[in-house]
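Only a single protein chain was left out; the remaining protein chains are all shown in position.
Per-chain residue numbering starts at 1, and chain names A and B are given in the order in which the chains are listed.
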Amino acid sequence: MSRPLRRFLHDATVASADAPQRDFLRKALGGYYASRDTQKARYRDWEHARDAAALAKWEAVGDLGRHLADFTARFESNGGKVHWARDAAEARSIILGICREAGARAIIKSKCMTTEEIHLNDALEAEGYGVVESDLGEFIQQLRKEPPFHFVFPCMHLRREVISDLFTRHLGSAATDSPEELTMIARRHLRQLYVDADVGISGANFLVAETGQVSITENEGNARLTCALPRVHIALAGIEKVVARLDDLSVLLPMLATAGAGQPMTCYNTLYAGPRAPGEADGPEAFHVVLLDNRRTALLADPEQRDSLHCIRCGACLNVCPIFKNIGGLAYGTTYQGPIGSVLTPHLRGLKNWNHLSGASSLCGACTEACPVRIDLHHHLLRNRRNAVRAHGGAVDRVFHRLLGWVFAHPRVFALGGSLFRRTLPLLRRLPLPYLRPWLRSRDLPAPPARSFREQWKDVQP
Amino acid sequence: MRVSLFIPCFVDQLAPRVGLAAAQVIRGLGHEVEFREAQTCCGQPSFNAGHWQVARESALRALDVFRGAEAVVGPSASCVAMMRKFYPEVLAGHPRLEEARELGARTFEFGEFLVRRLGVTDVGARLEGVATYHDGCHGLRELGLRAEARALLGAVRGLRLVEAAEGETCCGFGGLFSVKYPMISTAMAQVKCEALARTGADLVVSSDPSCLLQIGGYLSREGKAVRTVHLAEVLAAR
Partner (left out) sequence: MSDARDDIMARIREALRTPAPRPHLRSESAAGRPSALARPWLPDPGETLESRLALLAQNLAKLKAQLVRAPDMAAARSALAALAAERGWRSVATHAHPDTRELAAALPCPSWEVDAAFDKQRLEASDAGLTSCLAIVAQTGSILVTSAGDGGRSLSILPHVHVVVARVDQVTGDLADAFELVRSRHGGRLPSMLSFITGPSRTGDIERILVLGAHGPRELVLILVG
């Protein structure tokens, strides 16, 4: 058993037994469902709009090389600098190099899951930089030294009392049970840090090939501040973030907001074309974009699952996933949680160690139905299971399914086996059998009928 | 019409009454019903476990078994989804791919067959009680069924239909998932069953015997008096 699987089994067992916490999560998501449905109803046709969004991303990813080249040329002609990173280590060293060259001391970050993917904060801190996450949820998770629970709602698992205690301990604030007051405590604490920071690090939601712009979506305004006040701005982006045209965003921005948070538009959707331009009042002197591969090209090489690179990280699939809602985001042990994480992680970090996430799904398809860009999420879990059997299948498992196939190919053997199973079930129940025992731990089995359907069929012929 | 029944393996062995009820309802509408004894399992267990080679063999067998059948009707949305949606997937590039698509097009889930193919909603059933319908995920999302079962239940004399919260939430069965990750599966069953119980219904009806196994198994363990029945059983009641 791989270490990630051992950890997953342990954490998922603990989390799924925590009924109050599960209720808390479901309640927190209740408001999301209501506002999402209200906003979706404003679309003249959400399903058609999803088609167009899927098409925009398909066009972008299907000609990724050209779009990245166009983005780079235009971004650099606007005065920015593009860097390419084959893997996490390369991305970290590029970013550290920029910080060193800038003579930075303090770094402010706006929310960026890709920096979590490459473990950037640890690398920056190891070099002595002070790094502060400015998104409220990320700030809270940073104080807790815990990874984000949900890649859009990082601390949705925390009750206000926990956050109040955390702030008292780290910021010396008075205890409060008001989410508003807690938000203001963080606001006051972070404000001066924006002004003092030398480098701002952000992610990117979209890179526009046509114009060379970096598009950043956020609600709080922390990314706006991160990209306005420090001298240097670094944006880290996966290569799949590129879209062909500015107009594509007229579809993707509202759909991201509606699917992800039940909003008509996220509060701030900002397009950055480069560093401060001549004649502008402010903005960074330098703007770097770091384009990260980190095995995305391996996923790109799989035409069957290539559409998982269409993901716009809205989080809708997590919000509707019954697995996510019952085990929470931390149990996954991944940068990207929920269905999209279960699809991506085996590609990004290896199928051998992460295929259990494909198995930990009832394949209900709520994710696929929720995805604004129509990624075939739950079917990809099936494909990952198939790929895992092909690449790393165990002998026992293989023999079991061969045997099962043989039984099903012989109706008489099947009927005999079924009859035997029905007759011996009272005995079997008491044996520590795989599959049967775990079922019976929490669920009953109906008493088996004396005769099967095929046995009774003869009786009911006219 | 001559209808060929497709009885999933576990219905055959563990819930034969569901198959018998389905046959009774279809016959009651004046159609012939046959059962081809060479059938066993659609291959979904192996397909879901990633053993597509084994599933492919099951698919090819099913093509032989149901060759020439005018309509194939199965009282399990999940197994019908396997045939209609996933046979073409496991047979991608196979010379019999077209045949699989063609079989998928004449294979129906039981309620879907009555409403969409036969255009019937009232089968003359009578059952006193309050029922809530559970949408199995395969029926709901792979086959796009939602209104069919409700229309059929709505026409049952004496039956009142109530909707549950968490209406489109999975019950947590998911085949092998339910025994490989029993803790998650059980948590899901709890959410589902509590919502079903809150409706006050005395019957939980579904078109998916596998969901009923999960829901019934959990409700029974929790000592709840709610009964779980297949749609076909309700429609066969007089």
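Odds and ends about this structure:
Here is the rule we use: a residue touches a chain if its C-beta (ideal position, glycine included) is under 8 Å from a C-beta of that chain, and two chains touch if they have at least 3 such contacts.
Note that the structure is predicted; figures quoted are calculated from it, not measured.
Across the complete structure, the visible chains that the omitted chain touches are A.
The chain not shown here is touched by just one of A:Cys227, A:Ala331, A:Ala366 or A:Leu440, and that residue is A:Cys227. Considering A:Ser16, A:Ser134 or A:Asn384, the position touching the chain not shown turns out to be A:Ser134 (whole complex). Considering the complete assembly, chain A touches the hidden chain via residues 28-29, 31-32, 42-49, 51-56, 58-59, 61-65, 68-69, 78, 83-86, 90, 134-137, 140, 153-156, 158-160, 163, 179-180, 182-184, 186-187, 190-192, 194-195, 211, 213, 219-222, 224-225, 227-229, 239, 245-251, 253-254, 261, 263-277, 279-283, 287, 291, 293, 297-298, 300-301, 303-304, 306-307, 374.
The rule we apply is simple: only the chains that are shown with their structure count from here on.
For the pair chain A and chain B, the distance between mean C-alpha positions equals 32 Å. Considering their complex, residues 7, 9, 11-17, 19-20, 23-24, 27, 35, 37-41, 43, 45-52, 54, 57-58, 61, 89, 137-138, 140-142, 168-170, 172-191, 213-214, 216-218, 220-221 of chain B touch chain A.
Contact residues of chain A toward chain B in the complex are 12-13, 16-17, 19, 22, 26, 322-323, 325-327, 359-366, 368-369, 379, 382, 385-390, 393, 397-398, 401-402, 404-405, 407-411, 414, 418-419, 421-422, 434-436, 438-439, 441-446, 448-449, 451-457, 460, 462.
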